[in-house]
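In this view, the complex is presented without one of its protein chains, the others remaining in place.
Per-chain numbering from 1; labels A and B assigned in written order.
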Amino acid sequence: MSGKVDLKGKDILHGNQFSKEEVVAILNVASELENELKNRNSLDILKGKLLATLFFEPSTRTRLSFEAAMARLGGSVISMASAESSSAAKGETVADTARTVDQYADVIVIRHPRIGSAKEAADAATVPVLNAGDGAGQHPTQALLDIYTIQKEIGRLDNLNIALVGDLKNGRTVHALVEVLSLYKPKFLFVSPAVLRMPEEIILNLRNKGIDVSETEDLKKASSECDLIYMTRIQKERFSDMSEYERVKGFYVINDDFIRGLTKKLVILHPLPRVDEISTGVDSYAGAAYFRQVRNGVFVRMALLSMVLGKR
Amino acid sequence: MSGKVDLKGKDILHGNQFSKEEVVAILNVASELENELKNRNSLDILKGKLLATLFFEPSTRTRLSFEAAMARLGGSVISMASAESSSAAKGETVADTARTVDQYADVIVIRHPRIGSAKEAADAATVPVLNAGDGAGQHPTQALLDIYTIQKEIGRLDNLNIALVGDLKNGRTVHALVEVLSLYKPKFLFVSPAVLRMPEEIILNLRNKGIDVSETEDLKKASSECDLIYMTRIQKERFSDMSEYERVKGFYVINDDFIRGLTKKLVILHPLPRVDEISTGVDSYAGAAYFRQVRNGVFVRMALLSMVLGKR
Partner (left out) sequence: MSGKVDLKGKDILHGNQFSKEEVVAILNVASELENELKNRNSLDILKGKLLATLFFEPSTRTRLSFEAAMARLGGSVISMASAESSSAAKGETVADTARTVDQYADVIVIRHPRIGSAKEAADAATVPVLNAGDGAGQHPTQALLDIYTIQKEIGRLDNLNIALVGDLKNGRTVHALVEVLSLYKPKFLFVSPAVLRMPEEIILNLRNKGIDVSETEDLKKASSECDLIYMTRIQKERFSDMSEYERVKGFYVINDDFIRGLTKKLVILHPLPRVDEISTGVDSYAGAAYFRQVRNGVFVRMALLSMVLGKR
C-alpha cells in the first residue's frame, strides 16, 4: 500500500474529496480485507473501538452495512435507527447531537435528510465522521463501493463507457459516483426524463475536467454504447408533486426482453432498493451485479472504518 | 448427540418440518447449553458470527430473546427493530431485503406480518433463515421452546393431556405447537369461543395422524382433564371487527379463584405478553411456568443458532 495515503482522523464527506491515490489505496485495503475474510468470519482490527450510527432518515441497507463492517472488524456499535427516538425530536441541532455522540464513540456514521448536515456533524465532532447520505447531497461510501464493484466486474476503471439511468436530479448516489469516476477518464451517458436531468452544475464541472458527457432520454442508446449501466430508482420520497412522480416512475425498465436484446455483455449496477426498474428475472443474468455490489459495500466500509481509525 | 441429525445450513420455517429425532436433538443441545451457562455468562461458540434480526412487525420479546441468545453464544448482532426504518418503506420486497442482508450476515431471523414471507426470505437468502413469526402463520421457535418447557416442567413429553385455550384461530404459536407436539401422542383439548376455533384443516390433519382431539368452550373441563393448560392472549391486532374483539376478550381468565379450585397440580404456560387472561396473583403458583418458559426460549434459540451454523 502507498505510504503517502493516510486517512487517519479524516472525515468522509464528499465524492470529490479523494485524490486518485486515495481511491486506489481504499480499494486496495477493501480487497485485502475481503481476502482476509475468506477463511474467517471476523477480524480483530478494530477490537475495543466503538462506532455510533446516527440515522435521522431510515435506511436499513446502509446502516446494517456499516454495522456489519464494524462487527466484521471486531468492533462494537451503538445505534440510532431513526430520528423519532432521538433528541432531534426535542429540537437539538445536528452539531450538538454530533458533539454529544463524539463523547461516546470513536467514529460516527451519519445519515440526515438535509444537505450539508454531515459536514456540520464533522465540524462539531473530534472523531472521524462518515457521511452515509445527506438528503439530495452526497453519499460517498456508496460511490466507493460502486467503483470497487466496477473494478471487480470489468477488471479496470480507466476509459469506461458508463451510462447512469433514472433520477439523476435527486440521486445523491450518482452525484458522488460521477465525482469519483471522473478520476478515471470515463465517457458518461446520462439517461433520464427531462424533469430528472443531472444538475447543470455537475455537468459543467465534469466538462471542465475534460470529461466526455452526453445526455439522452433513450435507454436503448445506453445498452448499445456502454460497458455498464448504473440504474437508479425514481425516488418517490423526493417528489413534492405526486402527479409528476406518477408520470416518470415507469420510464426505464430493465426486464427479460431488454436482456435478450443485448448484443454484448453489459454490467448492471443499482444502489438498491429497486422497485420496478429491474425485473427479478434479470437477477440471474451474468452481468447483473447489484447483489455482489451490496456485499462489496461491507468490504469498502471496513476499509474506510479501518483507515480513518488509523489501523490500515 | 445423534450423529444423524444435521441442521447446518437449514432454515427454520415451520412447526411441521422437524422429525422426532431433530426435535430430540434440538432439546438436547438446548439442555447442554443451559448447563454450560450455569457457571458462565456467555460462551464462545459463535464468536465472529453475525446475526441479522429483521422485524417488520414489532416484538420486543422475540427479538431480544434471539439477540440475547446470540450474545450468550459470543456472536454479534445487527438489528432492524421495525419496518418504519427500513427499505420496505421504499417499496422493497421481502425477497430483496433478505438477499441484501444475506450479503451482511451469517444467519437471519425474520418476523413479518404476512404469511409465507419467511419462506420467501429463506428462498432468496443463502444463509439460514429462522422464522420468528409470519403473521397468522407459523412461529416454530416458540413451539420448540414450549416443548422444551413442557419436558422440564412435567418430566416427559409422551402421552400428555394438553389443553390449548383462547384464540386458536389466529394464534400462530398454537398452530406450530400442535404440529410439533403431535410427534408425542398427545390428547388435545381445544378451548375457545366459537369464533376463535382451531382451523378445521389443522384439526383434520391431527386426526389423520391418529391424534385424539376434542373441542369445548368450557375452561373448567380443561382443568379437570389435563396435565397442562397452554393459555393464549386474544390478539386485538388480529381482529378487523372491534365489536367482536370486545365480545370475546374476557372469555377465559385464570385467576386466584381458578387456582384455588384445582384438585391437582396443573402446569400453566403462556407465550406472553398477557393482558387480563392470567392475573398476576397466579404468578406465584408453583405450576405457573410462563416466565421460566421465557428463559427457556433463550436456550432453545441458542441451540437453533448453533445448529444451523454447524457448531453443534
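Everything below uses one rule, namely that contacts are C-beta pairs under 8 Å (C-beta built on N, C-alpha and C of every residue); 3 or more make two chains touch, one makes a residue touch a chain.
Only a predicted model underlies this, so the values are computations on that prediction, with no experimental measurement involved.
Colleague: Given the contact definition stated above, which residue among A:Gly48, A:Gly155 or A:Gly210 touches the chain not shown here?
Modeller: A:Gly48
Colleague: Which of B:Gln17, B:Ser31 or B:Ser82 sits in contact with the chain that's absent?
Modeller: In the complete complex, the chain left out is touched by residue B:Ser82.
Colleague: Hey, which of A:Ala30, A:Leu73 or A:Val101 is the one touching the hidden chain?
Modeller: Considering all chains, including the one not shown, the answer is A:Val101.
Colleague: Go through subunit B and note every residue touching the omitted chain.
Modeller: 40-42, 55, 58-61, 63-65, 67-68, 71-72, 77, 79, 81-82, 84, 233, 235-237, 272-275, 280, 291, 294-295, 297-298
Colleague: Please identify, in ascending order, the residues of subunit A that touch the omitted chain?
Modeller: 48-50, 52, 54, 76, 78-81, 84-92, 95-97, 99-106
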